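For reference, the structure is listed below as C-alpha cells.
Note that this complex is displayed minus one protein chain, with the remaining chains in position.
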C-alpha cells in the first residue's frame, strides 16, 4: 500500500512534468496527453519491451492511464499556478526515480539478470520516460546535457542495493535503503550544486 | 478480401505520405524508403512490440514490404504529379486510420486487454507510424501540434465500437460502423474546419 502510493505520486509528478514540457512547446491537447503519458510510463514500457514482459505494465494496470489523465486535466487547468508547486513536484519526482529504479531492478531479478544489468534496467525505468519525452519534443534529452546528478543517483542507489543484500540484513531494509540513497543523493547534489565532472574544459585547455 | 484491400490501400497512402515528407527533407533513396516504410508499418510494429506479438506483423507478411517498395518507386518517379492526388491520398489515409484503429483493437482483444487499452492500442496502430516518421525527420510529430481531429477520430470510433457491441447487433456491424465513424468524423472535421480546443488562448488572456 505504501509503495503503491509512492508509485502513484511518482507517476503524477512525471505526468505533470510532461505537461509542462508539452505546453512550453505549445502542443495541442492530444500532444500534451501523449507527452505526459510517455514521460510517466515510457521508462517502464521500454523496460518491459527489453525483457519481454508483455503486454507492457500500463496496458495491464488501468490505474496508470487514469491517474495520468487526471494529472493532465489538473495541470492544463491550473497551468499558471504550477510554478508555485515547483518544490513539491521536484520532491515527488525525486521520490519517483528512487522507487522506479528499484521497481526496475526487481523486474530484472525476476528474469535472472546480472546485478549490473538490473541496475541498468532500473535506471532505464527511472530515466527513459524523460528521454523519450525529449525525443518527441525534438530536444536532446536533458539528462544527457546538464551534468545533473540524476541517472547517477539511480546507478549509485542500485549499486548500494546489491552491496547491502550481501550483508546479513533483511532484503526489505536493503530495498528501502537503496531508495533513500537515491533520494538523498539527488537532494544533496541539488542543494550543494554537485555536478558530473566537466570533461570539456580539460580538452579545450 | 474487402478488409484486405482496404488495409493495402491504407498502407499505400501511408507509404506515399512518408515519401513526400522524406523528399521534403531531401533524404537519399535509402532514407526515403525507410521513412516510407516506417510511416506505413511503424504503428503496427509498436503495437506488436507492446503486446509481445512477435515477430512483428510485417516480418511475417511479405505483402507489406512489397506494396511499400512499389509505392516508393511510383512516388519517387511521379513525385511532381502527386500534388494532383492530394484528395485521393487524403481519402486513402482517412480510410487507413479507420481500419488500422480497428485492427489494433482486435489485437488488443486477443490478448484480453480492457476496452480503454484496446482503444489506446488501436490509436497507436493508426497514428504512431506518422509519429515515428516525424521523429526520424527531426520534427515534433505533426499530430501533437496541429489541433487536427485525427487521433481524436480514432478514439471516438474505438469508443463507439465498445458501446455498439453492448447492443443486440452483430459484432461485424459494430466493427464496420466504428470504421465509418472514424472516417466520417475526420471528413466532417476537415470539411467544417473543426479543431481541438485551443488551450493557450485561455492561459495567455
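By written order: A and B. Residues from 1 in each chain.
Throughout what follows, a residue touches a chain if its C-beta (ideal position, glycine included) is under 8 Å from a C-beta of that chain, and two chains touch if they have at least 3 such contacts.
The structure presented is a predicted model; accordingly, all values stated were derived computationally and were not measured.
In the complete complex, the residue from A:77, A:116 or A:169 that touches the missing chain is A:116.
Considering B:35, B:89 or B:199, the position touching the chain not shown turns out to be B:35 (whole complex). The residue from A:32, A:59, A:82 or A:131 that touches the chain not shown here is A:131.
The missing chain lies against chain A, touching residues 49-52, 111, 113-114, 116-117, 120-121, 131, 135, 138-141, 143-148, 150-152, 196-197, 199-200, 203. Interface with the hidden chain, as seen from chain B, comprises residues 22-23, 25-32, 34-35, 45, 49, 52, 54-56, 59-60, 62, 65, 76, 79-80, 135-138.
Going forward, only the chains that are shown with their structure count from here on.
Note on chain A versus chain B: their Cα superposition corresponds to a rotation of 120 degrees, in steps of 5.
Taking the mean of the C-alpha atoms as each chain's centre, chain A and chain B sit 30 Å apart.
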